[in-house]
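Other chains of the complex are left out, but the ones given are in their true place.
Labels for the chains are A, B, C and D, by order of writing; each one numbers its residues from 1.
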Amino acid sequence: MDIKDIIKPENLVYKKTDHMTDKVLSYCPGCGHGTAHRILMEVIDEMGVRADTIGVAPVGCSVLAYDFMNIDMQGAAHGRAPAVATGIKRCWPDKFVFTYQGDGDLAAIGTAETIHACNRGENITILFINNGIYGMTGGQMAPTTLEGMRTTTSPYGRDLESMGNPIKITELIANLPGVHYVTRQAVHTPRYVRRTKKAIFKAFDIQKNKKGLSFVEIVSNCNSGWKMTPNQSNIWMEDNMFPYYPLGDIKVDGKIINE
Amino acid sequence: MAKVIGAIVVDEEHCKGCEVCVVACPTQVIGMTDRVNSKGYHIAYMETPESCTGCANCAIVCPDGVITVYKMKKEA
Amino acid sequence: MTEEIIIAGFGGQGVLSMGKILAYSGIMQDQEVSWFPSYGPEMRGGTANVTVILSDNRISSPILRVYDTAIILNQQSMDKFEEAVKPGGLLIYDGNGISNHPSRKDIKICRVDAAAEAAKLGNTKIFNMIVLGGYLKEKPVVKLDNVMLGLKKSLPERYHDLLPANEKAILRGQEIIQTIE
Amino acid sequence: MKEIRLMKGNEAVAEGAIRAGADAYFGYPITPQSEVMEYLMLEKPHERTGMVVLQAESEVASINMLYGAAGTGKRVMTSSSSPGISLMQEGISYMAGAELPCILVNVVRGGPGLGTIQPSQADYFQTTKGGGHGDYRLIALAPASVQEMFDFAGLGFELAFKYRTPVMIQTDGLIGQMMEKVELSEQQARITEFDQSWATTGKTPDRAQNVITSLDLDSSRQEQHNIHLQKKYQEVADNEVRYETFDSDDAEYLFVAYGSSARICQKAIELGRAKGIKVGLFRPITLWPYPMKELKAAAAKVKGILAVEQSAGQMIEDVKLATECNIKAEHFGRMGGMIPTPEEVLLALENKIIGGK
């Protein structure tokens, strides 16, 4: 049977959503940012809420997110996306507002804004891409960098004594009463992509029902920063990141899940 | 019994040759071309098209969203 | 003597380190040098270029609009920098991936197919050294000895076993470069 | 009937914002301006007009909340005092770069550092020359009365939206804390149907996406953006200069002063004229754009200028630039929260300008 017979509009199974623009993603080959972008846009597409959605891009590799997500967006200052989102949401309580932030952005310079938006229970969704490094600026140590991990500012490996502990900000904010849903996911295999998409769906649903803040962490690779090929980096991530940042729901319906 | 058969189309100019799709395909359909596109990247392609089930795993996981997937029932 | 050079190509081609070796070589023979790269995230998968100046005198501007020599390693760079060679200047390029070959008549144009050669030698890492060799054939602004000293300086000690391969590549570049009429 | 109230400057700017149809206020307490938010909270503007008031966790958060809300086309305001305004500099530069309208209120106190909570005008440079990074300008209005605190909220929004740029209401503890009679204008409706051509309110099928950003990694486009900003600033400079003069018609000497110092100079003029000294006042109302041409013209008619400012001498630079150093011009000021008395100001005129060589 000829392939041409299969490739027909009526047989279409999967195609990039038109909520993504046609621009070439500025990400390195194999970087999880692209996948995360796409499934987020799929959710907005499938929920049919583009006209009611305002996204907030961070400063990080995804600083140009608005070049790729074909929705209304604002570029926030480094770390301040939750404050920007608060400003938007308070004026437009019926719109969907999300932030998309890296680990440096959310867990270093933006710590106060993150904690307080969560504590106020702003009815927004935070997407948190944790790749354990500052990708954008060339691979410096992030608050989430693992012990012993080499980065350009921890060239001999992160030393807990002098550089502090990799922070589990997600577990931390889960303790705040204003936070309704907290989960940690990944996008490096089809299975996890599907799960993460479901989590994002859930987060937007919570926002729709005005139940408070939802927080979706995506543990992701930064093959450039980690100095690996994409597939190597995904394996390394499973072996090293997931044990420290275990995947799964952390808080559901306002209640922390205790394993 | 109706068997399902699939096919993928890779946007060759936009493929970045990351090979994430290669390991994601459950039936090892995908290989990488020797030639490169204008950005200098090798390109994903169906090396064994007959094994494609149209499961879309490759497309779902492709960071650049450059894979389109088709699927049809093939009468046995 | 002042030699003003632009080296331009893809991010992964070793453009910046080639410039660095050149600059180091200049220092080895007591010249003034400057090296100014394009920088930042737009380099990611994009183009990279570096301006290198070697001079017997204090160097004024480290960035320039026109150059004595342009070393061009992809089509985008060709589009951008062919016009930037001073009349009477030198343009060296690798033909790999070049669709619009340079056409100026008022400059000297040389071709060094370093990519093909490196592939032939089975070592893509020495690509930029082959190019450098070609350049030095045309403009021996620095002595090979000093280049080797410069290389040594700019390479971390653990890579010093690669020095002979690099030297060979330079010599090979000097052999394969050809002038285009 | 006119609605008249006795209000603090801080309260007046808050009421002015409500009546001008402000959509939101985000702020953080700091003396001597905490009454702005306190007044708003007490007034429940959410019930009066639907206006949102939120106490942020910091000034950094405030300015970025402003950014977000302004980016959706809303009329937003924050207020703070010197150290808090310093913390906002990154955000202010972002808002200027992204061309977002808003009102910032700086009720200046003595610095540098934590300094004192008493009135000062030593943030002139910060506001007019650029406290943040990059080439941008703030329209800076300097009220000299509680009435103007009220009025400039409305004027501020008008200018901010006309030019899509942040407007600073630059005042100080004296104007903020003092009470005067204020004639209140009527409540303007909040604008819910507005020009959303640039605002991020959700992409609809009939238009392309809207993006609010100050980033462009492509330098030549970034330069074009800067040229666009500079053109806009030139337009503001051409059209929005505001100033006022007192007793300047027959004046041989001129005080140049803004805000609270202008008030003090008025008294000094009374005292001076009682002594036979013909002195007048030139009062810039817009600190940027500075009334360059207008001051130059005024200066041409007098023998000397005393620039009075509660600082070590900041505005004096603009006085010199405006007058092209063609006239004797000196600075007089007090620092660290000290307020000069009218007597001192007059004496300084006599010593530095009239008596001086």
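Everything below uses one rule, namely that contacts are C-beta pairs under 8 Å (C-beta built on N, C-alpha and C of every residue); 3 or more make two chains touch, one makes a residue touch a chain.
Predicted, not measured: the structure shown is a model, and the values here were computed from it.
Stoichiometry of the full complex in this file, given in the displayed chain labels: A x2, B x2, C x2, D x2.
In this text, only the chains that are shown with their structure count from here on.
One simple way to say how far apart two chains are is to compare their mean CA positions; for subunit A and subunit D this gives 40 Å.
In this assembly, the C-alpha centroid of subunit C lies 55 Å from the C-alpha centroid of subunit D. For subunit C, residues that reach two or more other chains under the stated contact definition are 41, 45. Residue positions 16 of subunit B are each in touch with at least two other chains.
Chain contact summary for the complex, subunit A toward subunit D: residues 50-54, 56-57, 63-64, 66, 70-77, 80, 83-88, 90-92, 95, 112-113, 116. By the touch criterion given at the top, residues 23-24, 26, 52, 54, 56-58, 60-62, 64-72, 74, 76, 90-91, 94, 98, 200-205, 209-215, 217 of subunit D touch subunit A in their complex. The part of subunit B that touches subunit A in the complex is made up of residues 5-7, 9, 14, 16-20, 22-24, 41, 46, 49, 54-72, 74.
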